[in-house]
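One protein chain omitted, others in place.
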Amino acid sequence: MAPVPLNLHPDRLFPADPATRGLARRLYTTVKDLPIVSPHGHTDAQWFADDTPFANATALFIVPDHYVFRMLYSQGVALEDLGIPRTAHAGEGRPLERDTRKIWRTFAAHYHLFRGTPTRMWLDHAFATVFGIDERLTPASADRYFDRINDCLGRPEFRPRALFERFKLEVIATTESPLDPLVHHRRIRDSGWKGRVVTAYRPDPVVDPEFDGFRENLREFAALTGEDTAQWGGYLAAHRNRRAFFKSMGATSTDHGHPTATTCDLPESACQRLLDRALAGTASPDEAEQFRGQMLTEMARMSLDDGLVMQIHPGSFRNHNPRIHRDFGRDKGADIPARTDYVRALKPLLDRFGNETNLTVILFTLDETVYSRELAPLAGHYPILKLGPPWWFHDSPEGMQRFREQATETAGFYNTVGFNDDTRAFMSIPARHDVARRMDCRFLATLAVEHKIGEDEAFELAPLLAYGLAKAAYRL
Amino acid sequence: MAPVPLNLHPDRLFPADPATRGLARRLYTTVKDLPIVSPHGHTDAQWFADDTPFANATALFIVPDHYVFRMLYSQGVALEDLGIPRTAHAGEGRPLERDTRKIWRTFAAHYHLFRGTPTRMWLDHAFATVFGIDERLTPASADRYFDRINDCLGRPEFRPRALFERFKLEVIATTESPLDPLVHHRRIRDSGWKGRVVTAYRPDPVVDPEFDGFRENLREFAALTGEDTAQWGGYLAAHRNRRAFFKSMGATSTDHGHPTATTCDLPESACQRLLDRALAGTASPDEAEQFRGQMLTEMARMSLDDGLVMQIHPGSFRNHNPRIHRDFGRDKGADIPARTDYVRALKPLLDRFGNETNLTVILFTLDETVYSRELAPLAGHYPILKLGPPWWFHDSPEGMQRFREQATETAGFYNTVGFNDDTRAFMSIPARHDVARRMDCRFLATLAVEHKIGEDEAFELAPLLAYGLAKAAYRL
Partner (left out) sequence: MAPVPLNLHPDRLFPADPATRGLARRLYTTVKDLPIVSPHGHTDAQWFADDTPFANATALFIVPDHYVFRMLYSQGVALEDLGIPRTAHAGEGRPLERDTRKIWRTFAAHYHLFRGTPTRMWLDHAFATVFGIDERLTPASADRYFDRINDCLGRPEFRPRALFERFKLEVIATTESPLDPLVHHRRIRDSGWKGRVVTAYRPDPVVDPEFDGFRENLREFAALTGEDTAQWGGYLAAHRNRRAFFKSMGATSTDHGHPTATTCDLPESACQRLLDRALAGTASPDEAEQFRGQMLTEMARMSLDDGLVMQIHPGSFRNHNPRIHRDFGRDKGADIPARTDYVRALKPLLDRFGNETNLTVILFTLDETVYSRELAPLAGHYPILKLGPPWWFHDSPEGMQRFREQATETAGFYNTVGFNDDTRAFMSIPARHDVARRMDCRFLATLAVEHKIGEDEAFELAPLLAYGLAKAAYRL
């Protein structure tokens, strides 16, 4: 059987109508080569600090990518067979597959599962543009893929820093816990390499009483900062201390991954009581929720002082599958979105700070029903609020289309912040930005062809959506 | 820099596909010149009673239009700088800008914020068709706009009655409180002018225990009607009295703007108890909700007697921003939609009156998720229920498209009621109806081109959606 060609069609994602496609293509031409601003994501700073080669195709594309292995798992493939390592306290299970070629073949045998998914587009884009592959991944081509990718990875131009430059990354933000010493960021800075890798302050481990190891984390937080984190005042001072350190390491933003968007604005005595109970391990679920909610308001207050842009990523029911959590740990494709309210949840924070003009809070959601009902009306009124791009399961062509269709009429374009790739899959970054640029050009082309905006306006907006808004909103 | 042309393209809002666009255009030709039936809105009867000229461009387009100033506010422009007056009990703030030309320039400098929004389409439509302007609003054209509009407003053909006629308004409904003496409506009637301006009965101020001044309102309600509004029976009699008066002033409908769609069907003793507590100012939030819910059912009962069509507009979280409410008052762009249930909420009313065939209850929503899940299934079964058009944030091209796509398959067209402009922005009325007509023709054209209905049926439906259904449903 002749190999099936892998064809990244130049018009992919553009609508079939020739007039709209033509304009979308012309718009895209003006933005496709703009540098990438990646203001939020989960790449590993160590890659750029060490600049050691990626190990092999399987370690690069399968093991770290929960989009990939969750789909195979849903169709009956054991995670062990994909080389996903088991935790220390895992129950009995299959032996871990260590033959990376065999894992790659398993992946190739299931590649058809990704038809119609963005994962398929991201992978094909990386295969074609990074590794120069021109046949589709199938069981027949699996070995050729594996050999070619591995061969490339051994070459200097496929090392992390070289790829960073080849991807035209103007700046990338990683995401770290306040407990992280940021040694890799420091080494990058000290290395003299010009790549701009900044951190972001993600305090969930010391802000969420239900986070694994919260009490130990607070002790470590005290040790790091010299503050008494058992006292509300000292605890807040510890945050201010670490925020300043993160800022000194390039951070321009914080990030908050809470189960809901709840915010609180409680008197200090109540805050101390919540902290006491959290430290005693006796906080009820409601009290844990209040603690997290209070901390969003505190973080907003600190952002007013230090200028860090605040991101809220609420609404993921983390570790929904307890067996997967026990055996494989966090971030293994078992996080499921939940219905999320913003209108009541954000009110305490908004009542306090909503009318400030030098604070930016960027809202994300996994619940698309809120685009037109809650997020666009909120962002179209409150000066502090802006809308983050479609997130996670909605970081996809249809998801982007729905976001623009449902948010733009009320919030406009200027209350949005461009694209986030939000990924730990380094190879997918150019692909994800490319999808976003194509989908935004498609949306603008449709507006212009239906005479809702002028063509000149579409050409003015395209680079803003691809580049300018992200840079401005994140103060990068 | 040469002025940018302001071009209302004749094919605007039609889809790019030539066959569909062609049919949409042909359908639109048959409806574009139909008279406007405006069965629900918030224009000021005094305009038509006094027929005095509108003051200036700023007073006409900016100060009263919360769609406009909320967007500028969201991007950091102070409401004071837009001439929005502060309330008596406002806190400290900026001085109020009184230079209307300066305000207009501020508006023009931010006009790009409206790209992709319906506000932009409405404004451009008014600029072009009412004022004959042919260049786009930009900082460079701001003064020319301001002068031209002001110049026009001084001329007789730009007075309210002349515009009413020029807009081909066959009838317009305003919305008044039961406490309103309707003097302007009486003066219009007595003036001999042929324009048909009718009122609608909006009893929120005397039906909602949480409304500002509820207790005083009930005293005034008693004084106006000679009924003892502290007794449940007298209180209902007062409503019947004012409904009859409103009906004598042309009203064919009532309107109810509640936070939820809750209805109740309580025994009379419970009603009296709720009224007692509401008058004592001791009603809990739950009791206030029950009171409002009971009153929807009472209003339905009265509508069965007097034939007024009932409208329910639930689900707005009013005055979400307390600082804006304190400093600038109600209706200042700080109302945010909330998730809204209908299936359980309407059941008490439906259990009592849902099967009547001479009662019409028109449902609106700010929560688009209910179109396919709740509203269309309810309206496709209960004889009393019909679906109002997309409302407020959803009165937009995409909002209309979603409404038709999500409601039609279950409710059909004949359980919908045509278009409402629902606006206090008089200049936007022709534009809003034009958008609705274009979007409905687009939807019908798509159905016909995809052979879901015949072309003959599309041509039969187009004038119903543009004109006939509203007139019939509202008994106008």
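Going in written order, the chains are labelled A and B, and every chain counts its residues from 1.
Here is the rule we go by: a contact is a pair of C-beta atoms (placed from the backbone, for glycine too) under 8 Å apart; a residue touches a chain by one contact, two chains touch by 3 or more.
Keep in mind it's a predicted model, so treat the numbers as computed, not measured.
K.L.:
Of A:42, A:313 or A:394, which one is in contact with the hidden chain?
P.N.:
A:394
K.L.:
With respect to the chain omitted from the figure, which of B:17, B:124 or B:421 is a touching residue?
P.N.:
In the full complex, the listed residue that touches the missing chain is B:17.
K.L.:
Given the contact definition stated above, which residue among B:277, B:373, B:424 or B:471 touches the chain not shown here?
P.N.:
Looking across B:277, B:373, B:424 or B:471, the contact with the absent chain belongs to B:373.
K.L.:
Of the residues listed, A:29, A:52 or A:74, which one is in contact with the missing chain?
P.N.:
If we include the chain that is not displayed, A:74 is the one touching it.
K.L.:
Can you list, in ascending order, the chain A residues touching the missing chain?
P.N.:
4, 7, 9, 11-17, 70-71, 73-76, 112-118, 120-121, 136, 317, 320-324, 333-334, 336-339, 366-369, 393-394, 396-399
K.L.:
Which parts of chain B are in contact with the chain that was left out?
P.N.:
Listed in rising order, the touching residues are 15, 17, 19-20, 341, 343-344, 347, 350-351, 354-355, 357, 369, 372-374, 376-383, 385, 405-406, 408-415, 446-447, 449-454, 456-457, 460-461.
Operating definition for what follows: only the chains that are shown with their structure count from here on.
K.L.:
Quick check for you: after a Cα superposition of chain A on chain B, what is the rotation angle, between 0 and 180°, in steps of 5?
P.N.:
Angle of the fitting rotation, chain A to chain B: 120 degrees.
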